[in-house]
Every structure is written in structure tokens, then in C-alpha cells.
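Every protein chain except one is present and positioned as in the full complex.
So, subunit A:
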Amino acid sequence: MSNAVEFDKIDVIFGNRQAESLELLDQGKTREEIAAATNNVLGVADVSFDVPEGEICVLMGLSGSGKSSLLRCVNGLNAVSRGSLRVRAGEDMVDVTSCNPTTLRNLRRKNVAMVFQQFALFPWRTVEDNVGFGLELGGMGPLERREIVREKLALVGLDKWANKYAHELSGGMQQRVGLARAFATDAPILLMDEPFSALDPLIRNRLQDELLDLQEKLNKTILFVSHDLDEAMKLGNSIAIMEGGYVVQHGTPEDIALRPANEYVADFVAHMNPVNILRGRAIMHRLDSDQKSGNTEFLLEDANIRVTLQDGVVRSANNGERGELKLINYDGTLPDELDATDNSIVFVAQEDVLLKDLIEMRSITQNPVILTRDGKVTGTLGRKEFFDSLTQTASVAD
């Protein structure tokens, strides 16, 4: 897959003694030492990673860690002091650190849109005119614009509010307008600077869900800044954790949760609830390829269950004492009739099922859960894997 954004050794210094500060940075001086010597502030230091198209990448860290500074470099709101930052514009990659103002402007109009923490809606414009702002800048006529704006407002469920002013709407609705405004130009890359931080937790949660639903439909590349690891874990396909301007760890949510790179990351993870984040594939016992291909059998050891496969698909599970076991496909909810413990069933679930749901399954049956991808078995999850997953994050928390 091609990349939408490529950060290549990015340094950002705020202040007017750039060369001097970069020199100090190269000598390994910290942010505080640089500030003391030059009065300049180190925003971002030595950041290199790629964001593939269609991915949600969360930049995460405490305030002052440089996450917003890095995000703002992508559309040129912050100037990059050194390094190269390439952003996809159609077939080409544009280096925003060196392109001319016209190229940057076109990039902002067509390829990169932004959503702000404090919404940044224009109070003198109606909802409709706010959403149409980007299109208006590009010179689109009012009739054409109106059609697109209505469509985007419908997307965020605000089509009945088109003629209101922003201050007549609640915070959650205002940010939906912000989202619609960013969607309006059909820019494939979306920058979101703590978009939900100013909202209360319930609304925040709902907007996160809506964003994920919209992402299914729209398939944008999203760079999302957050200081909340739960939010990052929920939304992110990948997470870059920042501290003092540096990216200290960049990886999948499971990577971060199970293998924190340092104390700082571990500290974040300690305050996070693993059951909402960890997925089956991160903690399962993986089957060898000869165990899971073709028509074979394998043994679920701690429960003494023999599983028969046909073309990699589970056909039956057999336990010596109880005979044939009932296979139940888990599709997001437990069947209603299962409310007591029942050791005569075996659950089969997608490998990206959440630990939370796995715990629910385990509360009904002692038997291991069989995990699949595209219908084919990939691994199993028994007692050992369960406790490992929980103690691993718990030990991180210590």
C-alpha cells in the first residue's frame, strides 16, 4: 500500500535562532537546555515514520509533547525546521517543507483537511456556509456548493440545521459541523487536532463511534491527535507516542499495550483498561501452518478437545468424556439462551474480537475459544493465554 504521509527526520524549532538550536539538538541537548541557551522551543525532534493510505494514525502524548506541532506541519501551519515531509497529492508526493505557496494552497484545498479542537467555526456564517467554506475558496458556485454541503451535512446527521449559526448548536453538533466542513472538499487526508477533547465523555464516545462508522464508508487517511490512550487505542490502526518532541514508540495498539518501549509509555498503558483494547490475535496461541491447513485435526491441550478442520474451517470439536461439542459462532453478541455455564460448547470467533468479548465467552464455558480470519482457523485462546494477557499489562502497570 502506498503512503499518504511520510515524515522523514522532521525537526521543528519555534523561534528565530533555528540554526543554533539545531546545532544544540545535534549535540544531544534536551528541550530545556536548548530553551535556556537560545530561548527557542523544541517542538518536534527527529521524527520519521510513514502513514499508509486509509490508516488512522493517532499521535499521542501529554500536552507539550509535540503531537500538535507535528500534526500542524502536515498542512504547513507549522514550518518544519529540518527534514522532509511528503504528503500525497493524487499520484504525486508533495514535500510541504519546500513547496511554493501555490502548491501548498492547492494541497490544503484538495488533499488535506483539518478539524480543530475548539471547532474553529466562523460565527458569522451559517452551518451551511461554514461547511461550504473550503469549496467557496476553490471558486465553486453557490448552487453546486449547496448540493455537496447538503450531502455532507446528511453524512453527519445535521441536514436539518443547515441555516442555523454555530453558537445555536451544542458542542457535539458544532464538531460535527467541523467534520462536515473537513469532508466537504473530499480531501483524502484528514488532520484532527484533539477534535473530541472539548466534549463531554458521552458525546466524545459517540463521536468516536461515528468517526469509525464514517471511516468505513469514506476510507480516509486520518492523523488524529489525542492525549487519551483509550481514545487512541479505540481509533488507531497505529499509534505514535510522543514525549518531549520525540516519537518514543510507533506501533499497533497491541504493540503499545503489550510491549511498551519505556517507562513513559508504560505509564500511559497502566492507566488504560486492556479489555477494551486487546484483540484476540494479539494474545492468541498461533497455530502452525501444518496444523491449520487442509483437512487436519489438532488438540486443544488444556481442555483435551480434538478439533477437526476441513480446508482450514472448523468442522467439529470432540471431547473424550462429553463427546461431540456444540460449535457456536460469535458474531458480536452472545445468543440469549446462553446464560449459565455450559461446558459442552466451543466458541469460534474472529481473531480481531476484543478481549472484553472473549472474557464474556469464557464466563460461559471453560473451553478454549477458536479464532479465525476469513473463516479459517488462525489460533486458539485457552486459559494460559488469557491470564498471560491480563498479567502482562498488569506487570507493565507496576
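Following the convention adopted for this analysis, a contact is a pair of C-beta atoms (placed from the backbone, for glycine too) under 8 Å apart; a residue touches a chain by one contact, two chains touch by 3 or more; residues count from 1.
Criterion: contacts and distances are computed from a predicted model.
Hidden chain, UniProt protein name from the list "Cu2+-exporting ATPase", "ABC transporter permease", "Polysulfide reductase" or "NADH-quinone oxidoreductase subunit K": "ABC transporter permease". When the whole complex is considered, the residue among A:R31, A:K67, A:R86 or A:R108 that touches the unshown chain is A:R108.
Of the candidate positions A:S21, A:N40, A:S65 or A:T185, contact with the unshown chain belongs to A:T185.
Shown as candidates are A:S21, A:T38, A:N75 or A:S238; the residue that touches the absent chain is A:N75. One chain of the complex is left out; on subunit A, the residues touching it are 75, 77, 105-109, 112-114, 116, 118, 120-125, 133-134, 136-138, 165, 167, 181, 185, 191.
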